[in-house]
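The complex is shown incomplete by one protein chain, all other protein chains being positioned as in the whole.
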Amino acid sequence: MSVVSVTAGPKRGWKSISTWIGAMIVGIAMICAIFAPLLVPHDPFAQDLSKRLLPPFWMEGTNPDYILGTDQLGRDYLSRLIWGCRISVLIGVTVTVVSALIGITIGVLGGFLGGRVDDAVLFAITTRLSIPVVLVALAVVGLLGSSMTLLVLTLGLLLWDRFAVVARSTTMQVRNLDFVAAAWCAGCSRFRILSGEVLPNIASHLVVVATLEIALAILLEAALSFLGLGVPPPLPSWGLMIAEAKDYMFFSPWVIVIPGVALFVLVLGINLLGDGLRDMFGARTDP
Amino acid sequence: MSALLEVDHLEVNFGGRVSAVRGASVTVERGETHCLVGESGCGKSVTALAVMNLLARGARRSAKRLAFEGQDLTGLSDSGMAHLRGNAMAMIFQEPMTSLNPAYTVGSQMTEVLRRHKKTTQRAATDRAADLLARVGITAPGLRLGQFPHQLSGGLRQRVMIAMALMCDPKLLIADEPTTALDVTVQAQILRLLAGLQRDLGLGMLLITHDLGIVARVAHRVSVMYAGEVVESAPTAELFANPKHPYTKGLLRCVPVPGKIRRDEPLGSIPGTVPRIGPGFEGCAFRERCDFADATCAHTVPRHAAGVAHDFLCRLPA
Partner (left out) sequence: MLQFLVRRLIVAILVAATVMTLAFILTRLSGDLAISIAGPNATQADVETVRKAYGLDRPLTVQFFDWVGRAATGDLGESYFFKTKVSKLIGERMPITVTLGLTGLVIALLVSLPLGILAAVRENTALDRVVQMVALLGQAMPSFWLGLILMITFGLQLGWLPISGTGSWQHYVMPGIVLAFSAIPALTRLTRAGMIQAMGSDYIRTARAKGLSRASILLKHALRNAAIPVVAIAAVQLGFMLGGSIVIEQVFALHGVGFLAWESIGKNDFPVVQAVVLVLAVIYVALTMVADLMNAVLDPRLRGP
C-alpha cells in the first residue's frame, strides 16, 4: 500500500513514564532484597502469640511498632514482607539464570547449526511446551521435599522455552547478516563467530526475555509456595504468607491483600521495565 | 451541466509535515479519459485517494471545490461518501495481488458491493458478477466466482478488480496505475480492456500512470503532476505537439510525436528526483532540476493559458 499510516508521537512520553515507574519498582525491590537484614524493623521469624493478627496502620487498633500489622503467629508483617521480597527476587533471578543458560545454549545451537540439530531443538521446545509446568514442579518438590535449591533447579529446567525460541530465531537472522558472512569468509572459528558476532547481536532480545522470565518465575514460585510445595516454611515467601493467612482472610482481608499487592506490584514493575526495554531495543519476544 | 468530477485547488498534507498535494486541479468530463502522469512520489495516488476520501488517518484534505456530478464532496458525511463509493464512483488499485481479501471467494467479494448499494437478490448479484467476469475477458466465470484470490494470477485478479468496480454501473472509474505491477504482455491486455470498457460504457475515467505510451493511446486529456502540483494540463494531442512546461518537455524529449512513442518509456529521464516538500514552500518546485531556472522562480510563479483548454505553471511566457 502506498499510503502508510503515520505513527503519532505521544506514545513516547507515556512509554517512558511507564518504563520509569517499572524501573523504580524494580529498584526498590532490589534494595529490599539486598539489604533486607538491615531494613527489617523486627525479626521476621520471631513469634509473639500475644500480638497475633494486629491490623495494619490504616485500620483501628493498630500498634505503631507494627506498621503493617502481624500475622497469625504474631510475626511482624512488614519484616516478613521485606524478607519475602528477598526470596522472590532471589528465586526470580536464579531461576532465570538457570533457564537462560539452558535455553540460550539450545536456541543458539539450533539457530546457528540448522539442519538435524535444529530439528532436535524444535522437538525439545515442543516437548517442553507440552509439559504442564506447575504440575511437574509440584510433583518434583512433593517427591524430593521442599528446598530453595530444588525449587530453583526445577523451575530453571522447566522455563527455558522462551529463551530457546527467541535465541533460535534471532540467531537465524543474525547468521544470515553480512558481517557474519564476512567473518565466515575471514576464516573465523565457529566459536569466535558465536561469541564475537552472534551473541552480542541477540543479547538485547534476550535481556527482554529475561525480564519476562524473572516475572514468570516469581509468580510461579508464589503459586507453588501457596500450594505448600514451594519455599519451605518458616521462610516468608509471599505465596506462603498468603497460604498461611488464608484461614483468616474472611475476617481480616488485609492478611492476604498485603502480600498479594506486593507480589502484583513487583511483577507489574518488572513487566513495565521489560516492555520499555523491548521498545528501546526494538526487540522481538514472541515466538 | 457540471463536469463529472471537479477538483479545484486540492491540498493534502500528512500530519502538517509533508505536503503531498499542493493546489492540484483536475476536471474529468463525462465519458472522458483523463490521464494523470508524473514521476513516482509526485502525489498522483494521494490525489486519487483524496477524491475517494480514502486517505490514511493523519492525512488532512482541503479543496476550493471537490465535486462529483455537481455534488460537493468535502461537506459530505462518511456515510454519504460510502454511499457514492463503489456505486457511482469506483476505484481500482496498483496492487492486484493484495487488493482482494484472501479469506473470501471472488464471488462473495463481487456480490457484496452490489448488494450493499442496490436492492437485488443474491442470485441476481451472482448472475451480474458472472456476466461482468465474462465481460472483462475471464473464461469460465462460474468457476472463478467460487475461487479464492490466491488461486488467481495477478492479471486475473486485476480483471476481477475491474469487474468488481463495474458491478454498480459507476459513472467515474479511477484507475491508479492498474498495470504497473503486471507482466508486460498482461499490461497491454488490461489496458486495452480498460480503454474498451471506457468507450463502450461511456465511463468517465481518471487514469493514473507514468507510462507515456498508455497516455498517447487512451487519453483524451492529460495532466502532468510534479511535487504535488498540476504543472501542465492539455488535450492529449495538444500536449504532445506543443508542451510548454520545462518538466513536460523533459518528459517528452525523446518521444515528441504522439502515436510513435515506444511503450514503457520511462518518465524521469530528467536528472534529479522529486523534492519532498513541507508546508510553507514557495516558488517553483522544479527549479533545482530546471534548465531555465532563474531567481524569479523562487517566488510565486503564474499559471498561463496556452490556447484552448491548455494551461501550465511556469514563469516562462506562453
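So that you can tell them apart, the chains are marked A and B in the order they are listed, and the count of residues begins at 1 in each.
Here is the rule we use: a residue touches a chain if its C-beta (ideal position, glycine included) is under 8 Å from a C-beta of that chain, and two chains touch if they have at least 3 such contacts.
This structure is a prediction, so every number in the text was calculated from the model and none was measured.
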Which of B:M52, B:A67 or B:L182 contacts the chain that the document leaves out: B:M52
Option touching the unshown chain, where B:R30, B:R116, B:K249 or B:H304 are the choices: B:R116
Contact partner of the left-out chain, one of B:A3, B:V18 or B:A82: B:A82
Among B:A20, B:A63, B:L100 or B:L252, residue touching the chain not depicted: B:L100
Contact with the hidden chain (one of A:V133, A:L159 or A:V174): A:V133
Of A:P55, A:G84, A:G103 or A:G260, the one touching the omitted chain in the full complex: A:G260
On chain A, residues whose C-beta touches the chain left out of the figure: 1, 3-5, 7-8, 10-11, 14, 123, 126-127, 129-136, 138-140, 142-144, 215, 219, 222-223, 226-227, 229, 239, 242, 246, 249-250, 253, 256-257, 260, 263-265, 267-268, 271-272, 275
Absent-chain interface as seen on chain B, which is shown: 52, 54, 78, 81-87, 90-91, 93, 95, 98-104, 112-113, 116-117, 148, 150-151, 161, 164
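Everything that follows uses one rule, which is that only the chains that are shown with their structure count from here on.
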Chain A and chain B, separation of their C-alpha mean positions in angstrom: 56
